[in-house]
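In this view, the complex is presented without one of its protein chains, the others remaining in place.
Now for chain A:
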Amino acid sequence: MSFRERLQSWRYNLVPDHLVGEILTKRWTDNAIPFLALVVTLATFGSVIPGFFKLTSLQESTRQLGEFSMVVTGMTVVMLGGGIDLSVGSIFALSCFSAVYAFFILEQSIWLALAASLATGLVFGAINGYLVGYLRLRAFLTTLVTFIFGRALFDILVTTYAADVQLSTATSDVLDFIGDSTFWGLSVSVWLAIILAIVTHIALTRSRPGWHVLAVGGSRRSAHNAGIRVRRTVFMTYVFSGFCASIGGFLIACRLSGAGPGTGLNLEIMALTAAVVGGVSLGGGRGSVIKGLMGAIIVLTMTNGLIRLGYGTGTNQMVLGIMLAVAVTIDIRWLKNRHKVLNEVYVAPVYLRMGETQSAAPGSGTPYELDNRLSAADHIGLGELEGPEDVILDRDDNLYCGTRHGEIVRFFAPDYVRSEVFAHIGGFPLGLAFDKAGNLISCVGAMGLYSVSPEREVKRLSAETSRSWTSIVDDARLRDPNDCDIAPDGRIYFTDSTKRYDAHDWALDSIENRATGRLLVYDPKDGSTKTLLDGYRYTNGVCMAHDGKSLFFAESWACRVHRYWLEGPKAGTAECLIRDMPGYPDNINRASDGNYWMAWLGMRTPSFDLSLRHPDMRKRMTRRLPQDEWLFPNINTGGVVKFNEKGGIVEAMGDLTGGAHPMVTSMREHKGYLFVGGILNNRIGRYKISGADPNWTSAASYWGPKP
């Protein structure tokens, strides 16, 4: 190995590039920017302002933070529902005035003042909700107008009653407690804000109304089509926002024992900035209460910090303006380009030097030498089928195959002309096997392991295994279950080809060539799924040995076949049986003569082998070239290979014309015929095997003669 190649293999096999892409697929990366902003803000102001973190100073700021974060929570919910509420400042001010009026002028109890406050907020919110939700007016302008309206009303009320409030002698211990005291070290407003945030968070993430809000914000039309009452949901978000703002208003009434012209001024732009800076998306559906709270802390720290640093009038507006513009722009650009960035960095190829192989070219004289026998196969279901990856026959000679439409199709014996949809599962049914009771077990790509009873009842057996501790993407989920086979004791052994890509992206997995394929076992006794082996390059076909004591499985991108021992001294270990084949192996099945059939989905090419030694080149290729110009494994020629228990190659056959069976993904021997399937083919082939046992069936080989 040259020094350059050694460097390449270190660089690409030891540096975990793929983790960057995996981290970016996480929703929590959305929080990274606001969280960093929060840390930077707190650190900056904490170090610039002496005594910023002192208890007394924090006490006062947190009281303000409690009120403010409530308003932001309301704003967050409205924004999650796809709207915006600019009238929060007015609601806040009017609710504050209601409490003050009820308490100081009407001299009612503090609880009545609270009720007045809440009523004000709810009514105001309901007006907004009616206009935006039911009349479908534009949220921004409508709430802007109700904001002006509320503000004008508040200014009138405050100037009219200011003197009366000053002269009032009403006092209350409760009011003083809410306004000035602390409870377990935190002020009442902070406690209330925390409770409100927790309740709102749970409601949004764990309850039906909360999901409706997120659904409406995510896609209004789809939510409507799904039967969600969109208008009522929107209405309720505004009512909730009014409710939140009114509690904030009540708290400030208690804290300041009055209402002034400055109450709630600029609150709407502050709350809006807080929500957006925290990462709540404009247009709805994305965001959380926690994000809103982060934004609230950032905004309040900045504005209060600037005041305490002695910057003059207008600085707040300047900073708010900058923060809002930057945050909105980042939000929009991030949402728009996130998937592009993800596509750019997700594919992280590794270095692999494939071993020297024997030629499969006709006339080369090797055991792998392909001939043209498969081109003579009859066809079944030509033009009716799309993507029969695997084929299987039952005891009554009926033929089954999966299609890319998520169906399992049955062709009736003896002529296989008439067909019906046996079962609809969804996904992409790949590997098939019959268990002892005659249930059809299928590995369904992108879904999991499924069982279809003779009565056509579809049952999910397994969709997940246990998660490994070091995984970043959830590797418990089966992404690409590929083939399965059943041991004499009923346990189902199956492969999951890759943890990194979904089933239809198998080509990307071949380019990346990272070893993430697994062999798993499902135990029908307790319904558990266990991972037996991990770290293969695209595990594919599985087949029980004739004696049931070991199984064979294919490792496609490494062109190997392995043997995994179930019993005996080597139980639980795997050994490589065939290495460095000239083709990429797919499904493996039993043959009547005690050997095994193996399908080749494609052939190795010198160019692709070379590219595997140049991961940097493959990385550039996936980033800079359109997909149809990429270098892929050659899947224009495949074949069927027979091998024996010792790993020796018995024979190989193919379709050199490429007309009938260019890519072969499976084959099944049945009563002297070989049935051939291909995942990109439009037919099933039937090939008469010369010299094969005309009575041998797979079902009898596994489960004994017909009962």
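As a working rule, a residue touches a chain if its C-beta (ideal position, glycine included) is under 8 Å from a C-beta of that chain, and two chains touch if they have at least 3 such contacts; residues count from 1.
The criterion applied here is as follows: contacts and distances are computed from a predicted model.
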item: Protein name, per the UniProt record, of whichever chain is missing from view ("Binding-protein-dependent transport systems inner membrane component", "DNA modification/repair radical SAM protein", "Fumarate reductase subunit C" or "ABC transporter permease"); value: "ABC transporter permease"
item: Sole contact to the chain not displayed, among A:142, A:375 or A:442; value: A:142
item: Full-complex contact with the absent chain, from A:44, A:182 or A:219; value: A:219
item: Touch with the omitted chain, as defined above, among A:32, A:195 or A:325; value: A:325
item: Sole contact to the chain not displayed, among A:19, A:48, A:106 or A:156; value: A:156
item: Where the missing chain touches chain A, by residue; value: 82-84, 131, 135-142, 144-146, 148-149, 151-153, 155-156, 159, 219-221, 269, 272, 276, 281-284, 311-322, 324-325, 328-329, 332-333, 336
